[in-house]
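Only one protein chain is missing; all other protein chains are in place.
For chain A:
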Amino acid sequence: MATAAAHQAARTQAAHATSDATGTAPGQAPGTAAYQTAFDTAVAAEERIEPRDWMPDAYRATLVRQIAQHAHSEIIGMQPEANWITRAPSLRRKAILMAKVQDEAGHGLYLYSAAETLGTGRDELLDKLHSGRQKYSSIFNYPTLTWADVGAIGWLVDGAAITNQVPLCRCSYGPYARAMVRICKEESFHQRQGYELLLALSRGTEAQHAMAQDAVDRWWWPSLMMFGPPDDESSHSAQSMEWKIKRHSNDELRQRFVDICVPQAESLGLTLPDPDLVWNEERGHHDFGAIDWTEFWEVLKGNGPCNEQRITQRRQAHDEGAWVREAAATHAAKHSEAKHAEAQDSGANGKATA
């Protein structure tokens, strides 16, 4: 953990680097090279980069892209699960599901705020989502066909998300890392509720067990795709690792996830739909079958079962809410004008009586 003293030391070091590189006295505006050195030093020393620190434009752009995609995934991800709120089969399950979907809206809020610290506001990012210029996790382009899908999403999709996200708690960008600490805590509840939901189904009636198995069969492969393309085809990975935004490769995290899921599936009494899934003593990991990357790229391109539906609902909610947001802004403006006028009045009175 970075202490305040260590932080100060790095900044001081950075200041030296600054004056060395540019030949200017400390306090004068240094050149970009010096800032770059200070930034590199801080990242190498596992320091957190904070909103007011200098950072390379590409680092900022990468973070905005990644945080925005994550935020968009949270709010689009509400849809497949909200699909079952009104049909949840018990009041306890209904309360849990509503709380979970609410958490996702909350995660969206933290993440849009984290992106805002990089100078990009929520409106701009939503606009990019709605116009298709920014993406969200492809997993949410699959439909939730039965109640068991709520469990499969919790166990597998949230499980994969946690595997991806826990290392982000140590991301070099402070506001993102801190948002992730809170998000990961809540995600781990989500994962457990999904597991527990599936367990109840698996141990329930024959029909319930079959429902659970069917859901796992449909969500397993798309969950493995959530880690992104294989390392040799991943376009942003190397630079992100260097910047300590990313800590582990896609394939490394995917392997970790598979190894975690296999014993859990056994405890659930469910099977994973991969005949090639087998423990490899030599590697100390499970081997697993080939992923259908054609499907991944197709869904990413917009040809998944729900791409159109998800973005249409999102746009519709946004467009139908425009008059509400406009009213709130208008009311706030009126209110602050009135306050301002009142303050001026009382100021003028104050002068008159003085």
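In the analysis below, a contact is a pair of C-beta atoms (placed from the backbone, for glycine too) under 8 Å apart; a residue touches a chain by one contact, two chains touch by 3 or more; residues count from 1.
We take it that contacts and distances are computed from a predicted model.
Colleague: Match the chain absent from this complex view to the correct UniProt protein name in "Peptide ABC transporter ATP-binding protein", "NADH-quinone oxidoreductase subunit C", "Putative thiamine transport system permease protein" or "Phenylacetate-CoA oxygenase subunit PaaC".
Modeller: The record for the missing subunit names the protein "Phenylacetate-CoA oxygenase subunit PaaC".
Colleague: Given the contact definition stated above, which residue among A:44, A:181 or A:327 touches the chain not shown here?
Modeller: Of the candidates A:44, A:181 or A:327, A:327 is in touch with the missing chain.
Colleague: Considering the whole complex, which of A:60, A:94 or A:192 touches the chain not shown?
Modeller: A:94
Colleague: Consider the whole complex, including the chain that is not shown, and state which of A:45, A:109, A:260 or A:277 touches that chain.
Modeller: Checking the options A:45, A:109, A:260 or A:277, the one contacting the hidden chain is A:109.
Colleague: On chain A, what residues meet the omitted chain?
Modeller: Counting over the whole complex, chain A touches the hidden chain at residues 75, 78-79, 82, 85-95, 98-99, 101-102, 105-106, 108-109, 112, 122, 147, 197, 200-201, 204-205, 207-208, 313, 316-318, 320-328, 330-332, 334.
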